[in-house]
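Only one protein chain is missing from this complex, and each of the others stays in its spot.
Labels run A and B following the written order; every chain starts at residue 1.
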Amino acid sequence: MSAGLLEASDLVRHYQVRKGGRLFGENATLRAVDGVSFSLQPGRTLGLVGESGCGKTTTARLVLGLLPLTSGEIRLEGEVLPATQSKRWRDLRRVMQMVYQNPLAALDRRIEVGRQVMEPLAIHGIGKSKAERRDRAMAILESVGLQAHHFIRYPHELSGGQRQRIVLARALILEPRLLVCDEPISALDVSIQAQVVNLLLDLQAKMGLAYLFISHDLRMVRQVSHEVAVMYLGRIVERGDPDRLFTAPAHPYTQALVSAIPVATRTRRQRLILKGDPPNSVDIPAGCAFHARCPMAVARCRSETPALRALEDGRQVACHLAAAS
Amino acid sequence: MIGFLAHRLLRALLTIFLVVTFAFFVLRLSGDPALLIMSVDAPPEAVAAFRKAWGLDQPIWMQYGAFVVHALTGELGNSMRDGRPAIQLVLEKVPATLALTVPALVLKIAIGVPAGIYAALRRNSFADRLTMLLSVAGFTMPSFVLALLLVLVFSVQLGWLPSSGIGGVVNMILPIITLGAAGAAILARFTRSAMLEVLGQPYIRAAQAKGLSWRRVVTEHALPNAAIPTTTIIGFMIGTLIAGAVVVESVFAWPGIGRLLVVSVASRDLAVVQTILLLVAATMVVSNIVVDVVYGWIDPRMRTAPK
Partner (left out) sequence: MTVQTSSLRATPTVPAAPVQRSRRSRFFEAWPPLTLFALGWIGLMLVVALGADFLSPFHFAALDLRARLQPPVGFGGDWRHAMGTDELGRDVLSRLIVSIRISILIAFFGTIISTTLGTGLGFVAAHFRGKAEWLILMLIDFQASVPFLIVALAVLAFFGNSLVLFVGLMGLNSWERYARIARGLTISANEQGYAGAIRQLGASSWRVYGLHVLPNIASTLIVSMTITFPETILLESGLSFLGLGVQPPLSSLGNMVGYGREYITRASWILLFPSVVIILTTLSISIIGDWLRDRLDPTLR
C-alpha cells in the first residue's frame, strides 16, 4: 500500500463522563471513536456514513487535528499530525481544510464575505499585497460559481447555497489537498444540494482534491464517493466500493440503512426495521456492538467482538455472519 | 433532585469557604492590624503584646488555619474596640435590622408584584407607563437621596415624622418606605417583563383558543409561569435582608447591622467586619439554596436538569 495523502490508523477518542450527569455518579468512558482506520489517496473521496452519534463528526475533527487523539495515529502526507494550535499544525491548514454543516454559523456575520475569503491568505502570509489577495479571492469566488458583486455582501444577505460556496471558497483559497466535508449539504435546500455536490465534483476534477465526505444521506454519498465506510458506535462495520456496498450490503446494519433509502419504483422491497435506538456510546454492549438490535444475532455475537475482515470482492466487513461468499 | 441538591449544597459550601478565605486574606494582608489599631507612637512592647494577644505573631498560614477553624465554630474573635465577642455584638443588632427589612420586603412584594402584573395586563396604558416611570425613578435614585428627600418633606417641611433615631413605630416609617420603594420598583419591572414574556407564549394563545375566559387564562396559565422568574428576584431580596439597609440605617441613625458595619469599617474593627461579611454571605447562600428548592418545586423542568 503506497503512502496515501491521509493515513488514519486505529483512531481512538474516549471521553471521561459521569454516569447520569450527577455530581457523585460513577465515572464512565464514552467511546466516541473506538479504533477507526482508513486511508485516502489524492484526488479520491472517502464517504463516511452512519446514524447521528456514531462518531462521524468526531472522526472528522480528529483527522483535522481539532481534537487530541486518545490513541492511534494520523499521518498527513507521511507526517504525523502535530498537536492542535502548534505552529506546524497551523501551517498544515494549507494542506487540509474543512467545510461545515451550517455555513451561516461558520461565517462571521459582521464581515463582508469577500474579506472573509481573503482572510486565510492574511493568516498564512500568502500574497504580497492586499490587492493581490483580493484578486485571488475574486478568482476563487468565480471558481465556486459566485460573482464579483457577491464580494461585498454580508452572510445574511446570501442564500444557503451561496453561503456554502463562500465557505468552500474560503477553504479552497489555501489550495488544500484534503477537504473534510462534515454534512456539507444536509442544511441546504434539496434543490440546492445537487448543485453543491456537482460543484464539489467539478472542483475535485479540476484541483485534484481529496474529500473525506461525511453524511447520513446514503444516495449522495454513493454519488460522490470512491469508497464508503459505514460507522456504528465509533467503529467501522463495513467498507468498500460504494456500488457493491449499496447493492449488496454485507453487514446487517448496512442492510438496514440501505433498506431505509426511499425508492421510486413500486417493486416491494423488504424493509429491515431495526429494534430500538442505538445504545449510547457509554453503554456499548460487549461483543458486537450491534447485537442487541441485530435481527440475526447469534450467541457468538454477544461475546466476541468481530474484527474487520476482507470479503472476496475486496470489501471489508465486521460481522461474524457475513459469508465470505 | 437529590443530585441537584447535592450539587447546590457543594457549591454553597465552596462559596462560604471562598468568603472565609477572602475575609481573612484581604482584611489581614491589607496592613498590620496592630499598627492600624494602636496609635503610631505606641511603645514597641505594647505593640508586641497586642500581636501576641491576637495571634498576629504566628505565620500567616497558621493564622489562616486558626481563622477557618474558628469561623466554622462561630468564634470570630472579639471586637477590637470594646472587647466583647464580635458574633455577640453582631447578632444583637440583627433584630433591629430585621425590624426594618422584613416590613420593607412585605411592602416590596405587596406593591411591586401587583403593580407589575397590572402593568403587563394593561400594556401601554397610562397606568403601565406611570408604573414604569415610577419604577425607573425608583432604582435610578440612590437610596440616600430618596431618604433625604423624604426627610426633607415629611420631617423638615411637614414635621409629621421624626428624621432619625429610635423610639416607636413612627421612627420606622421613613426607613421602611425608603427601602421598600426601590425594591418595589425593581420587582414591578421584573414581574412586568416576566408576565409579558409569558403572555407572548403560544400556550397562552392555545388556552384562549380553547375558550377559557381571560381571567382563567391569566390565573391558571400566566401567573404560575411568570412566578418562576419572579421567585428568583424575591429570593435574592431575602438574601439581602441582613445587609440591605447599610445606607438607609446610616441616614436614619438606626442601630442595626448596617450602621454597625459602617462604624466598624470607619474604626477598622477587623473582627466585627469579618463577622458581618460571613453572616451576609451565609444568608445569601442559604437563601439561594431555598430559592433553588422552591424553584424545583414550582418548575418541574428543574427537577431533572443535569446542572
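Quick notes on this structure:
The definition used in the following text is that a residue touches a chain if its C-beta (ideal position, glycine included) is under 8 Å from a C-beta of that chain, and two chains touch if they have at least 3 such contacts.
It should be emphasised that the depicted structure is a prediction, and the values quoted were computed from it without experimental measurement.
Among the displayed chains, contact with the absent chain in the complete complex occurs for A, B. Among B:71, B:86 or B:281, only B:281 touches the chain left out of the display. Within the complete assembly, A:93 is the residue of A:14, A:75, A:93 or A:244 that touches the hidden chain.
Within the full complex, the residue among B:76, B:234 or B:247 touching the omitted chain is B:247. Within the complete assembly, B:273 is the residue of B:90, B:104, B:273 or B:291 that touches the hidden chain.
Within the complete assembly, residues 11, 14-15, 18-19, 22-23, 26-27, 30-31, 36, 123-124, 128-129, 132, 136-137, 139-145, 148-149, 151-152, 156, 163, 186, 189-190, 192-193, 240, 243-244, 246-247, 250-251, 261-262, 264-266, 268, 270, 273-274, 276-277, 280-281, 284-285, 288 of chain B touch the chain that is not shown. Even with one chain removed from view, chain A keeps its contact list with that chain: residues 64, 66, 85, 90-91, 93-94, 97-98, 100, 102, 105-110, 119-120, 123-124, 167, 170-171, 174.
Everything below uses one rule, namely that only the chains that are shown with their structure count from here on.
Measuring from the averaged C-alpha position of chain A to that of chain B gives a distance of 54 Å.
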